[in-house]
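To keep things clear, I will list the structure first and then write my remarks on it.
The complex is shown incomplete by one protein chain, all other protein chains being positioned as in the whole.
Let's turn to chain A:
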Amino acid sequence: MSSSTADPRLSKAGPPRRPLRLSWSDERLRGIVWQVLVVGIVGVIVYWLWSNTVHNLEVRRIATGFGFLGREAGLPIGESLIDYDPTDTYRRALTVGVLNTLKVAVVGVVLATILGTLVGIARLSRNWMLSKMAGFYIEVIRDLPLLLQLLFWYTILQTLPVPRQALNPVGGVFLSNRGMKLPFIEWLPAHSLALLALVAGSVLTLLVGRALRARQYADGQPRKLWPAALGLMGGLPLLVWLAHGAPFTPDIPALRGFNFQGGITITPEYAALLIGLVTYTAGFIAEIVRAGIQAVNQGQWEAAQALGMRRGDILKRIVLPQALRVIIPPMTSQYLNLTKNSSLAVAIGYQDIVSIANTTLNQTGQAIEGIAIIMLVYLTISLSISLFMNWYNSRIALVER
């Protein structure tokens, strides 16, 4: 820009900034005026709502702040992952709610992914019958409101017999209108340690796998991973368990009086919510998987067939890795949807965060804080899922020139 003869296209500074003119025909001035106007209007509205709220809270003598979190909740909770008693604080009750939400969301995402992928592949199958049935499932499940489906499943589970006449499909498993009873073992610290060893073993296996791959890249010789995997993920937990004296006491549910004792329970509320969420979300995931597979160029199939690969192998090694790039972004929003939809639990009485926060705000009268807690929890979960999926997406994205 220093010399007037220089070609302006070669300079990196861009066109010179014009001085701001005080005229309506100046685009920048118009922009500033518009922004000030819009922000001003929004600000006034927010201030108006805020002052109304403050006034209303004073008039109605509603307390503010999160002081209630430390008070005794006194609300009973049917199922909980951590120890909970109605005499515990609201903070603990809300924690139970968050854990219950996560419990249904995490299990739901995993199951929905598996079912959805299977249905999506079935939709593309060359078997006419399989493909039509998958198509029927997808169409019907996506055209019915999720809430209706949840109520439907819950009603069906309610029609199961009472505990005294419980169905007993397999030894130790009992199905009744109080839920499903499964046999389990008496949980001791040794089992927790073995579980920890399994996690550590899995991480180590990942590291070994990475090291083996690096060596394969160096000399081209493929190496087997499974002996290390078996030793680390199977042998290590087993060793830990044996070292603690191999405790094993089966805990089989048995009818005592009007209900079952022992074993672990899957409540009808949790089961209905999980079945509803998984079958509903799987319908959407199936369509995403189908679209992703179809987005892979037909030439890829033909080239792989020319190399003599079988259909299943082509799907696994050639098509799915490429389809994943198309699938991941919409899949992320389905995971988010499933998590947000788990809030419908409140309609069938599963005590997730919405249900517990709702009871809390009814008991304390502090509506703003209650809803703020719900929103904060979901925003945090949503943000974590999108961050994780964005990271995964960037990892598998095509590296282009």
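FYI, contacts are C-beta pairs under 8 Å (C-beta built on N, C-alpha and C of every residue); 3 or more make two chains touch, one makes a residue touch a chain; residues count from 1.
In this text, contacts and distances are computed from a predicted model.
K.L.:
Using the UniProt record as the reference, specify the protein name of the hidden chain from among "Aldehyde oxidase", "(2Fe-2S)-binding protein", "5-oxoprolinase" or "Amino acid ABC transporter permease".
P.N.:
The record for the missing subunit names the protein "Amino acid ABC transporter permease".
K.L.:
Just to verify: which one of A:140, A:196, A:242 or A:387 makes contact with the chain not shown?
P.N.:
Within the whole complex, the residue contacting the unshown chain is A:140.
K.L.:
Decide which residue listed in A:130, A:252 or A:309 touches the omitted chain of the complex.
P.N.:
In the complete complex, the chain left out is touched by residue A:130.
K.L.:
Just to verify: which one of A:148, A:207 or A:254 makes contact with the chain not shown?
P.N.:
From the options A:148, A:207 or A:254, the contact with the absent chain belongs to A:148.
K.L.:
For a quick check of understanding: of A:80, A:322 or A:343, which residue touches the chain that isn't displayed?
P.N.:
Of the listed residues, the one touching the omitted chain is A:343.
K.L.:
What is the set of chain A residues that contact the non-displayed chain in the whole complex?
P.N.:
31, 34-36, 38-39, 42, 49, 52-53, 55-57, 59, 126-130, 133, 139-140, 142-148, 151-152, 155-156, 158-159, 340-341, 343-344, 346-347, 354, 358, 361, 367-368, 371, 374-375, 378-379, 382-383
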